[in-house]
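In what follows, a single structure is set out as structure tokens and then discussed.
For this depiction, one protein chain was excluded, whereas all remaining protein chains were kept in their positions.
Residue numbering begins at 1 within each chain, and the chains themselves are lettered A and B in the order written.
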Amino acid sequence: MSRKLLLEHINVPGIHTLDVYRQKGGYRAVEKALKTLTPDEVVEEVKKSGLRGRGGAGFPTGMKWSFLAKPEGVARYLVCNADESEPGTFKDRYLMTHIPHALIEGMIVSSFALGAKTSFIYVRGEMMPQIRILEKAIAEAKNAGFLGKNILGTGYDLELYVQPGGGAYICGEETALLESLEGKRGNPRIKPPFPAIAGLYGCPTVVNNVESIAAVVPIINDGGDEYAKVGIGRSTGTKLISASGNLVRPGVYEIELGLPVEEFIYSDEWCGGIANGKRLKATVAGGSSVPVLPANLSIKLANGEPRLMSYESLSEGGFATGTMMGSGGFIAFDEDQCMVRNTWNFSRFYHHESCGQCSPCREGTGWMEKVLHRIEYGHGKMSDIDLLVDVAKKIEGNTICPLGDAAAWPVASAIRHFRDEFEWHVNNPQLSLDTNYGLANYAEPIAKAVSTEN
Amino acid sequence: MSDKVKVTIDGITVEVAPGTTILNAARQIGGDIVPPAMCYYSKLEGSGGKCRTCIVKVSKGSEKDPRPMPKLVASCRTTVMDGMEVMNITSPEVIEARSGVVEMLLINHPLDCPVCDQAGECDLQNLGYEHGLQKTRYEFERRTFERIDIGDKIQLHMNRCILCYRCVFTADQITNKRVHGILNRGDHSEISTYIQTAVDNDFSGNVIDVCPVGALTDKTFRFKNRVWFTKPIDAHRDCPTCSGKVTLWYKGADVLRVTARKDVYGEVEEFICNTCRFDKKKTADWTIEHPTHIPDTSVIASNHYETLIPLPVIQEDERLKEANRVELEKTTKF
Partner (left out) sequence: MLKVEEQQPVEFSSALIEKFEEIVKRYPEGKQKSALLPVLHEVQAVLGWLSPAAMDKIAEYLSISPIEVYEVASFYSMYFLKPQGKYVLEVCRTGPCCLVGAEKLMGHIEKSLGVKENEVTPDGLFSWRGVECLAACGYGPVLQIGPEYTFYENLDEKKVDDLIQDLRKK
């Protein structure tokens, strides 16, 4: 069994209540941090832990905290990003539903470290049940003296509020989230200035993912050095992986970073293999934005070594043969799935979710969706495939926020690795409506697959 | 220590005040190396960064940190650092990315220039000529909207809009109450009032001048004439609400329309009020100054010969002044 730092007590009945959570050692981190540590010492522990942002970008959390500007007399804010909407990712929903106090405890410790007196948890509006759960848990914590004025008699005040979103994937981008929290349209801001300098209401602000904040609890309890011992290399600690798609046991798993991908998919401790005895065709390792990989490259690196679930190993080989850790949304595709249809589906998602502020993303996402729709429904042309590659290239890197990249990568990678399937669709419009391309050579040894990338 | 910072754009070095954006530094140099800007407007706070046509490559971050920036940046919103080196027209990567942006801007644009009042003074048209492809690769139906009247003097033709947000900033910052805005999301976004509300404000007409395309047009000038057949004349009047400094657009003896005066980058010098713009269309209302200076790149400038003004950098830089002495002397004769 691998170590569990976040979900250790997830199966304890009543763990969502304050009493049971405290019986299992909850709120120790608050007492330790507020009573025995200074804010800077908390930041130092998080730095030592090597914790990297769990929302997708993987930026070291401790470093992000140390960038926060601290001008005299200006409020500082901590905002928790619970606008989880990346297709394939549902770990934050799971955490907030079952063990909401872990997030609240992390929020208190983190707010203390940053000197925030008011903090917000921005939860996507569709998660109304989770909002109610959090509101209830906050009330419990406040009653027990963990929130409000003079927490545990230490003189530290903190108010914690839950803010609902309105239904927009783009609000997962931190500056769009802040705009939305200010009651505006979720248009990402043009950076610089970064939120650490001018964020919510123009004040210095840190925005962290739910899982990053929850991870602060074990870091403070056991010490940053102890946390850094878990995991592999610069990928320290544990990570929640949301497994979905054609798996025997989809769900949220806490893994130690460094677990081989093959073990994660096939071991009975984890996903238990591909459902209905089918074979694996492809995976998306970190949520829909990251490049899709064929089965062979999902499990092994281009040099034949096993691929591991870690920031470094997943991105090994760059975009030619690698992908990214992203937010840990692991989607498995079996041999019956059509890559063209799936790429179109993801493309429709990004088209729907583009905020429309900058032109390459506003126009390009719609264009890609329409071309992919045409290929999927039997009206594609061979030149459409290269057109898609070109449009994706013209969006990537030229937009205000990373949504443009996120829209371009799935399309570009699908064509990079599954070009023959796209060509088959164009050449067999009628056939492709009724049947699909199948497994092809994607599960064959690596040497064969590498030759398909250009 | 100098309080100015040095920046080099396409090999030309200029010293500018700290906090200047790359775009404004380029405008101080002038000429071809100035990136085009469709959404940035120096007079409107917060504008810029959206259209992405002004993207440039920063090949050297600064003297202190010479690393290049990883992505192309929007020059209108990126401030210069001392020793920064920027590539605009000398970088094939920038040219390619910019033509990509222009293509994106055009795929849903109706390209109805023959019936559009903005033709001849349209930023998108100019951009299209410079960077656009000969033929569109977009084979789908373009998005369309109903035309709507914003008040009785301004017409909104949303099909042509490139969502630069300039008119929204104008309404926010120049007028006292904004009644129009951006509705919906993504490529369904539109400028609208949502419910039929009249825009009733002394300065609302300025949204026509800031619009880079033909999305907001002057109903009093609609279909009256092509701009290149009209003669622009600078004039002023003693106006109680605004500066009263305008450009009158003549056809024969008639004033067909009144606009604010615009600089070489198409930005108005001073915003004018609706009375000057819509109600004063007689020569007798105005004190005539002189023919308007029109940049020689504009189609309106055909038959105007008085625009051979040397670039500001030549006038300021002693070395360039010396090197271009002969040309400069010719220029002064005009």
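Heads up, the rule we're going with is that a contact is a pair of C-beta atoms (placed from the backbone, for glycine too) under 8 Å apart; a residue touches a chain by one contact, two chains touch by 3 or more.
Just so we're clear, the structure is a prediction, and the values are computed from it rather than from any experiment.
Screening A:Arg93, A:Lys239, A:Lys394 or A:His425 for touch with the missing chain picks out A:Arg93.
Touch with the chain that is not drawn comes from one residue among A:Thr17, A:Asn221 or A:Asn345, which is A:Asn345. From the options A:Glu140, A:Glu353, A:Asp384 or A:Asp405, the residue with contact to the unseen chain in the full assembly is A:Glu353. For the options A:Ala168, A:Ile190, A:Val207 or A:Val426, the residue in contact with the chain missing from this view is A:Ala168. The chain not shown here is touched by just one of A:Gly251, A:Gly272 or A:Gly397, and that residue is A:Gly251.
Within subunit A, the residues in touch with the undisplayed chain are 75, 84-90, 92-93, 118, 124-129, 132, 159, 161, 163-169, 180-186, 201, 242-246, 250-252, 284, 288, 329, 331, 333, 337, 341-342, 345-346, 349, 352-353, 355. Against the chain not displayed here, subunit B makes contact via residues 146, 148, 177-185, 192-196.
To be clear about the criterion, only the chains that are shown with their structure count from here on.
Work out the mean CA point of subunit A and of subunit B, and you get 40 Å between them. Across the interface of their complex, subunit B is touched by residues 168, 185, 190, 351-360, 362-367, 370, 387, 393-394, 397-400 of subunit A. On the side of subunit B, the complex with subunit A involves touching residues 48-53, 55, 71-72, 74, 77, 97, 100-101, 103-105, 107-108, 137-138, 140, 162-163, 165, 182, 184-189.
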